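Sharing a structure below in structure tokens format, with a few things to ask.
Only one protein chain is missing; all other protein chains are in place.
The letters A, B and C name the chains in turn, as written, and every chain counts its residues from 1.
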Amino acid sequence: MTTDAASSIIDAPVAFSLLRTMWRIRAFEERVSELVATGEVPGLVHLSIGQEGVAAAVCGQLRHDDAVYTGHRGHGHALAMGAPLDRAMAELMGRADGLCHGKGGSMHLVDVAHGLLGATGVVGGNIPLALGAALAVRLRGGDQVAVVFFGDGAVQAGHFNESINLATLWELPAILVCENNGFAEFTPRSAHTKVERVSDVVAPYDLASETVDGNDVFAVYAAFGRFLARARQGRGPMLLECLTYRLRGHYEGDPARYRQALEVAEWQARDPILRLERRGLEQGLFGQAEVAAAEREAREAVEAAVQFARQSPFPARDQLFVHTYAEQE
Amino acid sequence: MTTDAASSIIDAPVAFSLLRTMWRIRAFEERVSELVATGEVPGLVHLSIGQEGVAAAVCGQLRHDDAVYTGHRGHGHALAMGAPLDRAMAELMGRADGLCHGKGGSMHLVDVAHGLLGATGVVGGNIPLALGAALAVRLRGGDQVAVVFFGDGAVQAGHFNESINLATLWELPAILVCENNGFAEFTPRSAHTKVERVSDVVAPYDLASETVDGNDVFAVYAAFGRFLARARQGRGPMLLECLTYRLRGHYEGDPARYRQALEVAEWQARDPILRLERRGLEQGLFGQAEVAAAEREAREAVEAAVQFARQSPFPARDQLFVHTYAEQE
Amino acid sequence: MSQLTYLKAINRTLAEVMRADPRVFVLGEDVREGGPFGATQGLAEAFGEERVRDTPISEGTICGIAIGAAQAGLRPIVEIMFIDFITLALDQLVNQAAKAHYMSGGQLRVPLVLRTQGGAGQRAAAQHSQSFEAWLTHVPGLKVVMPSSASDAAGLLQSAVADPNPVVYVENKALYFQREEVPDAVAPIPLGRAAIRRPGRDVTIVATSRLVAEALAAAEQLAGEGIEVEVIDPRSLVPFDLEAVASSVARTHRLVVAHEAVGQGGFGAEIVAQVQAAAFDELDAPIERVTAPFTPIPFSPPLEDAYLPGKDQLVAAAWATLGYQIGG
Partner (left out) sequence: MSQLTYLKAINRTLAEVMRADPRVFVLGEDVREGGPFGATQGLAEAFGEERVRDTPISEGTICGIAIGAAQAGLRPIVEIMFIDFITLALDQLVNQAAKAHYMSGGQLRVPLVLRTQGGAGQRAAAQHSQSFEAWLTHVPGLKVVMPSSASDAAGLLQSAVADPNPVVYVENKALYFQREEVPDAVAPIPLGRAAIRRPGRDVTIVATSRLVAEALAAAEQLAGEGIEVEVIDPRSLVPFDLEAVASSVARTHRLVVAHEAVGQGGFGAEIVAQVQAAAFDELDAPIERVTAPFTPIPFSPPLEDAYLPGKDQLVAAAWATLGYQIGG
């Protein structure tokens, strides 16, 4: 489907809502980057700046009783599912009011109330989990779907192919969303595989798959929407490959010597937020004032979240021993 | 390539040598079956009766400085590589003169002198090892190749796809030989995957692959020969899928209730030894006397091997502690 | 009461828990045919193929699917055919299942049972005979159960399925065809409660799984030699009933710990460490360990027989504790 066709199904409220979500993610992560630099957000932090279009377009169409799994680069998915900014920020700062009460951190955001079932730092390890969630839908009945986000690096991990095979064999209502940003850590995709497209990797399984411009939020929205409609009817699995780029290093602190200035500049020009703004203004989906408001509101909300997080205490020491095992309910 | 084209490159000595190898395997395994029943061969024993054509055609073209890896159904590969019948039989009986001095048994035949580098009972676990052997050829220089045998069940294991990806990425001189016998244990391939052909599974990787009638030893010989010629030039990897059938249960003792009498009868009619004999006689590649001799010699050699094995002592108890660690050479 | 094998007790209990709770389902390789030993025989016929799912040879992913399904509120029982292949599922089990509850600050739960079987003695050689339970005891968030009898297999499996945590249930292939009297309705056996299999005042033997019967045989022989052995079966390693062992040692002052896994890094070491800390003064002799030697498992029958720890080593170890002279 062309972008034009895609945009025909996206009305003004949807477009603006996508813009707001993307700005929330961008503002959140830009602030996180500063907080990493000052040490207020500790640990290994992977930002999705430049990839927000995928999170917004996919999660914006999901419900809170769906099951979403993400990985190490998952802030955007969490926020787009509706995880509160303040508790997300508190989690990144390791505070008691964090989504996981400070136990998880950046790589492990979980917010069951909003359908975010898990985030794993083991590349590829989340894909089987999503299949399990989809199987539960099948066994229990219902129109929920399971969605899992992963990068192009995960596709070469054994779990990926095992999962594609099982998902197609069992026809699970799962949508696998690959954010192909061309790199796994410091290594380009060409050093990981000879197969250029992830959608090509799954071709033998004859599952519905599509490769879209991941920086074109309308294109992602339309393609995912089509998949979602089928998954709601219990059909699946499907794979959506979104071609994108991270505008930051692999992790905060990565000097990213492995990439070319030119490449970065090109992708900066394709920034998904800029593109959405340009298009939305052109097509009259929103006006300049709304654009400015989306950014401003996002930054204000993030600032409030930072204040919330800063005021949240660190967990009490005895929390160390809590939740190793679940108690009988 | 058609069978006719294939048979044009197979002359009388090759045809007869294939027949002899297949009879050695058949006679060996039929005898093993009896010895399992009487308890002289203990443990988990998986016979390849019905699949001998693949072993004979592939291994018959290899050298002893090549590296072959096999799995739980590996007697045929070992014998076809030239492992002595007597030491192989002694190994299955757990005797001191066994190939592995009784430490390995049926699932773990190793005969480095004849190029049999390993046999693993973990399905799919041998494929990476073969890649390592192929990489060693690449790094050291030489025209050796690495060959690994595995079943259709292994294709759904994560190691398989990881290996295909890496082998193609690094262009390793490895030939992957899948004996697709339609079952993994008691479960038909249709319950494991929706992809019918193993060669289809690897299609995205754009490696040379071919599916042949594995019960037509000439067809296997020809296809493998073409691959081998390329691998000797350092090219690779390649995948050869051989469609075949095990005429026995999964393991000795398996009542094999999961399969149809009709199916078994059909495959019995396609017994690779019968087919080779028929064809060889028709085409004048060998005569009736030679056929009879091949079987007789095989049975005699196996009988001698049984005698050898019976006379070989069990390993002394202190061998339990030998070879846990290798000593500096 | 009826005569049941250990295997049949598992099979019957699987059917019971599936009947009692529609959230329970089974997945694994060849489970519809019953698997290589028959533990899941008849379940597909009774409960249908949706709830008894054959899987491809994809240990990691099927374990992960079970985890995801458990997080979604089902009660999966996933089978890894041989514990040797748990090596392929450990990322899912250790990095995903065991930690999800903790990492999510209590939001996620993973009520799954992973059934598997280990142990040597069947001439299955080095890759189909191992004992890896100690690895699992080293992972916070997992529970580990090792039934040694048919009744316990039934009672512990019920508790494992009811538990809100991931429970690894480790069977032993050498026990499968042992037959014993089993009540028609077995009550759940709580995890973390040891059983005193035989009371005695002279030496305590703590043994797991297949070694329990060996310990009882050793006790029988030692009784003939005038020594009364107390045999304790912890039944679950995590949680471990230290209390039961320490209080026995307070009576006997001598302890032998026995399992089939190799000694080095085995759970026996953990028992030694806990008991010497809890009952240092009570010990009149070093704690002895009876385990497999530190080698892979050889195929050859006499070597494998020599490999397997059993009654004779237990008798010798008991005598070693009895013969020990402090300062001697």
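Here is the rule we use: contacts are C-beta pairs under 8 Å (C-beta built on N, C-alpha and C of every residue); 3 or more make two chains touch, one makes a residue touch a chain.
Worth saying up front: this structure is predicted, and the values here are computed from it rather than measured.
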item	value
Visible contact partners (per top-of-document touch definition) of the missing chain	A, B, C
Options B:43, B:104 or B:173, residue touching the unrepresented chain	B:104
Sole contact to the chain not displayed, among C:67, C:103 or C:231	C:103
Given A:20, A:73, A:95 or A:138, the one touching the chain that is not displayed	A:95
Candidate in contact with the missing chain, chosen from A:42, A:142 or A:287	A:42
Missing-chain contacts mapped onto chain B	67, 69, 98-104, 108, 110-112, 117-118, 120, 122, 125, 127-140, 146, 158-159, 162-163, 165-166, 169-170, 322-329
Those residues of chain C which, in the complete complex, touch the missing chain	60, 84-85, 87-88, 90-91, 94-95, 98-99, 102-103, 125-127, 132, 134-135, 137-141, 238, 261-270, 272-273, 276-277, 280-281, 283, 285-289, 294-296, 298-299, 324, 326-327
Missing-partner contacts on chain A, residue numbers	42-44, 94-95, 98, 100, 102-108, 120-124, 153-154, 156-158, 184-187, 191-193, 251, 257-258, 314-315, 317, 319-321, 324
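What we mean here is this: only the chains that are shown with their structure count from here on.
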item	value
Greatest separation from chain B - chain, by CA centre	A
Whole-Å gap separating chain A and chain B, where each centre is the average of the chain's CA atoms	46
Between chain C and chain A, distance of the C-alpha-averaged centres to the nearest whole Å	41
Residues of chain B engaged with two or more neighbouring chains	156-158, 191-193
Interface hub residues of chain C, defined as touching at least two other chains	55-56, 58, 60-61
